[in-house]
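Only one protein chain is missing from this complex, and each of the others stays in its spot.
Coming up: chain A.
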Amino acid sequence: MSNRLSGNEAVAYALKQINPDVMGAFPITPSTEIPEYFAQYVADGEVNTEYVTVESEHSSMSVCIAAQAAGARAVCATSSAGLALMYELLYVAASCRLPIILACVNRALTGPININNDHSDSMGARDSGWIQIYAENNQEAYDNFLMAMPIGETPSVRLPVMTCMDGFITSHAVENIELLETDVVRRFIGEYNPEHYLLKKENPLAVGPYDVSSYYMEHKVLEAEAMKAAKARILEVAAEFEKISGRRYGLFEEYRMEDAELALVLIGSTAGTAKAAVDKLREEGVKAGLVKIRVFRPFPGEELARALAGTKAVAVMDKSEGFSANGGPLFAETRSALYDLKNRPYMINIVYGLGGRDVNTEDIEKVFGRLANIAATGEIGPVYTHMGQRSKEENA
């Protein structure tokens, strides 16, 4: 069925269709609407979820960890500083192997405080053991959320899943969207029947031990293996999802990459802008293409290397500043993934869009212009630069 929904409402609607056991609810811009919409579903009796209005995001994630360990399906939503406050517990959730689902509505991290979009919040959590799946638009935000539980709950995976969408750009903009019927969603999600849980009568369970050095490493290796196993499961779930929705998803989306010589790699809503720029350049005869990363954790390194193997120059665009002085997190991953290629393309990194700084098709065309120049001359110039900020002269 077709509808017009904002990204937040689309995720809230997915949540209503899922009817999870427990939700931790705490407001933070721009994810606030998700628990708001859901509260109305609770008030109207459309779901019978235990809706826990916690006093912080820290407690929201604590409630989710405990509820999931107790045998329930637990969900929450947050952004920015809220995700940062959960930071310690993101690791607890992953290491306890609890497939909690978190809707992250990406917003810049504070310092200075800013409510607009970039990816610094979820990128800060990229090494916490959570699967991370990013959406370009409202449809993908809805679809990714529906696929999260079947991915995370698989016994070989059993990891928490963070579905990410761009704050305001995706979360608040209203778009046409195709929704699945609730009974179809319920069948797709299935029942959650964990093998062990706190409330199981027959067999008490202890969760969250003090783990000494003779055991800790084994547990961490198991967690790492689970993250590796997640890649195949993500593709399997995508294939199942295609059967019920007709929409196809991979680890990333390749847009006009078949014969591309110049390519961008980026995440999220900017892909829409980049696709328009690619189309325009293609009309002008430029062999431009785009790789939109959907799954950042586990990182699809080998697959990405294959996708970019035929290109001459690649710009990785990071919507978060990692302060490594060596480029953003997506750049670090992508460049590392391409190291084993026999013929590596030239690569540059552009950090853009911080704190909601706009990016338009002309900006993207300029990046392709740089790539064309690099491909033609072999002169890379500065590898790691920022785009969209005013110059010192303009600021003066």
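The working rule: a contact is a pair of C-beta atoms (placed from the backbone, for glycine too) under 8 Å apart; a residue touches a chain by one contact, two chains touch by 3 or more; residues count from 1.
FYI, contacts and distances are computed from a predicted model.
J.: Looking only at the UniProt record of the hidden chain, which name from "Lactate utilization protein C", "Phosphate ABC transporter ATP-binding protein", "Pyruvate synthase subunit PorB" or "Ligase-associated DNA damage response exonuclease" is the right one?
T.: Protein name of the absent chain (UniProt record): "Pyruvate synthase subunit PorB".
J.: Decide which residue listed in A:58, A:172, A:256 or A:344 touches the omitted chain of the complex.
T.: Here the residue in touch with the unshown chain is A:58.
J.: Of A:34, A:69, A:230 or A:307, which sits in contact with the chain we cannot see?
T.: A:69
J.: May I ask you to list the residues on chain A that touch the chain which is not drawn?
T.: Spelled out for chain A, the touching residues are 21-22, 24, 48-50, 52-56, 58-59, 62-72, 74, 88-89, 92, 96, 198-201, 204-212, 215.
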